[in-house]
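Have a look at the structure below, then the notes.
Left out: one protein chain. Kept in place: all the others.
So, chain A:
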Amino acid sequence: MPSTTAAAEKLLLQMVDDYTAREISPQDMPMDAAGDFPAGFIQKLTNTGFLGIMLPQEFGGAGFGPEATAKALNHIARGNASTAVTLEGHFKTIDQILKFGTPALQKQLLPSANDRIFAFSMTEASGGSNPMGISSTATREGDHWVITGDKIMITNGGLAQVYCVLVKTAPQELSVFVVDQDMPGFSFGKREDFIGLRGTPVGEIVMDHIIVDDDHLLGKLGDGGKIGDSAHDDARVLMGAVLTGIMEHELKIATDYAKERKAGDTPLTALQVTHRKVADIAMRKETTRLLYQNAAKLKATGQPYSEEAAMAKAHGSRAAVSAGDDTLQILAGYGYSREYPVEHLIRDARAMEIAEGTVEKMRSAIATAEFKK
């Protein structure tokens, strides 16, 4: 008999596969064309309990660990990467509230994470990968804080209802507060028109003198950099999983096509040039899987996983773009057509060479970690 954990994970993935096949995959192409989730899509996802996959059971969630959660996103991304990335943005935010929030803040916020999407926002027009470049501030006035600023390019921005926001509490001090879309002074701004992951909304929030108490501070004053780094790490593990799912999708398209198509009288499956491409796609997919699952395992067992998470995202994002390019080449004219999903899979994968830290920043982080050894 398998362990309870393994048996539960198997049932979870079985349900995710079933749901993805019936509810998510059919929306993959329409979502890319429309640039949004279809009406009712997120509500159905919510009703089926997807938002609570990794939320501890004490808050009404399912309480799956980092490995099962990442695998679930891997399987969802086989059908549609935008859905998986929206869940990734939600899960990484919950993770920070679990790591840094007080028990009171967790009790106040987290039960609603089963029904409301959470988002983590750092980027501003004046600073993305350089957090000290941001302009948003939280100023102490009496016994409360006044938050003012403008956050852009937020994954789930406009869709999420709860936001962890990185602000300056002193000229050289970064802190994170939790704000709610229902608070006076909160409004939504522009939604980005990105070329990939087009189902996932990425947008702006404007904070105009939002007043919060001390209990909305995540961690301690000055913990902003640490919390931001942690959010990146958690997102990168999950992005490795999403990228693996994209490559599984690409590999299936490439092999299905090659098995049916001939070049002249020769089946594509008999051509060495096809072998090379298919083998490369398969190896890229498998190395990314091993990287994200290793990072998730380290996280699950309480070991450092920052470097491994960076590897999963840095390797996986370029691997998925290259795998998409090889898939496109196998399909040739059909691959270049919008009637086939290959071109949008490349656009989807390309987003992850930028989001949650550029691949250049990943490589710096990996190299720095290696120099320290």
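Please note the rule applied: contacts are C-beta pairs under 8 Å (C-beta built on N, C-alpha and C of every residue); 3 or more make two chains touch, one makes a residue touch a chain; residues count from 1.
Methods note: contacts and distances are computed from a predicted model.
Q: Name the chain not shown, per its UniProt record: "SUF system NifU family Fe-S cluster assembly protein", "Branched-chain amino acid ABC transporter permease", "Electron transfer flavoprotein small subunit" or "Phosphoribosylformylglycinamidine synthase subunit PurL"?
A: Choosing among "SUF system NifU family Fe-S cluster assembly protein", "Branched-chain amino acid ABC transporter permease", "Electron transfer flavoprotein small subunit" or "Phosphoribosylformylglycinamidine synthase subunit PurL", the correct UniProt name is "Electron transfer flavoprotein small subunit".
Q: For the chain left off this view, which of A:Ala8, A:Ala282 or A:Ala369 is in contact with it?
A: A:Ala8
Q: To test your reading of the contact rule: which positions on chain A touch the chain that is missing from view?
A: 1, 4, 7-8, 10-12, 14-15, 18-19, 48-50, 52-53, 57, 60-64, 72
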